[in-house]
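Only one protein chain is missing; all other protein chains are in place.
Right after this comes chain A.
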Amino acid sequence: MTQTTAPAPVAAPAASPAPRARSGRVRRLTGTDRLVLGVMIGVPTLIQAVLIWIPTLLSIGLSFTRWNGLALSDIHSAGLANYRFAVDEYPPFWPAVWHNVIWLVFLAGIATPLGVVLAVLLDQKIRFTRLYQSIFFTPVMLSLVLVGIVWQLVYARDEGLLNNLLGTAGTPSAVDWFGDPHVNLWAALVATAWRHAGYIMVLYLAGLKGLDPSLREAAAIDGANDRQTLFKVVFPAMRQINVVVVVITLIEALRAFDIAYVINRGTNGLELLSILVIQNLVGEGQVIGVGSALAVLLLVVSLVPIVAYLIRTFRRAD
């Protein structure tokens, strides 16, 4: 991360002659500057280390042990047993992986494009555009509990809005949106799209608003139609935002959690990796070794897009 690399120039001159490339920049800093910079960068780095990196390393360590969470002397080495258990013997594991993949495909294929389309539409000079923006963005601001209640009202088998609109409520042919494991994943995905599209919309809209209007004017003068302007001029110019949107979509798919958890605590067709981690690490079902192993697996998977993104960012910064 950027902070961790930054303190070097501050400390360097004191110990040894600074590398020539940096010396010009460093010399301009006064003593106070250095102090302020050191504190401002050092404190967040310390917090990161204490709250994130140390626990991460401890977790990785614990994933190779068997521990009941009580006395430290109860920690026993378990080798790779927890990983073997998670991958081979824990029935919800592979369904969870599969559901995360479906989640990703759905977000990338439907929800994100939907958000982009909304943004492009609302960027036109239509009336009440701010009202529409607010409406689409509202789900992003709602708390987890409220989201759960809203979708409970929609999906409940007998009392729910959806089945009542379909006219099947109370009859045997009523679709059990939350209980039927073939359906509930899609019900949850629709609910997710409802939030995700609004979020992407706001991001994208901000990008569109920030776009230099002369670009469009130039395109118009050159005789491009709306479609050509959008695909050949606007999208390429929005490259930065596009990357952010892709990364966010990936991250959202990997950390998918809340809606499935609210529906039925992520069981019966709604298994997700993040939920398995929670089930095994927090609360009654705590099995620290297995839960840590699951968390490490999720971390490794998550690191792939993060590292890819960071490499991209740094390369551009250089």
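Everything below uses one rule, namely that a residue touches a chain if its C-beta (ideal position, glycine included) is under 8 Å from a C-beta of that chain, and two chains touch if they have at least 3 such contacts; residues count from 1.
Note that in this section contacts and distances are computed from a predicted model.
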| item | value |
| --- | --- |
| Among "Cytochrome c oxidase subunit IV", "Response regulator", "2-hydroxyacyl-CoA dehydratase" or "ABC transporter substrate-binding protein", UniProt-listed name of the chain not shown | "ABC transporter substrate-binding protein" |
| Per the touch definition above, residue among A:Leu29, A:Ala81 or A:Ala224 touching the missing chain | A:Ala81 |
| Absent-chain contact - pick from A:Leu51, A:Leu80, A:Leu121 or A:Ile311 | A:Leu51 |
| Touch list for chain A against the chain that is not drawn | 1, 51-53, 55-56, 58-60, 62, 66-72, 81, 85, 89-92, 140, 156-158, 176-181, 184, 195, 199, 247-248, 251-252, 254-255, 264-265, 267-268, 271, 274, 277-292, 295-296, 298-299, 302, 306, 309-310 |
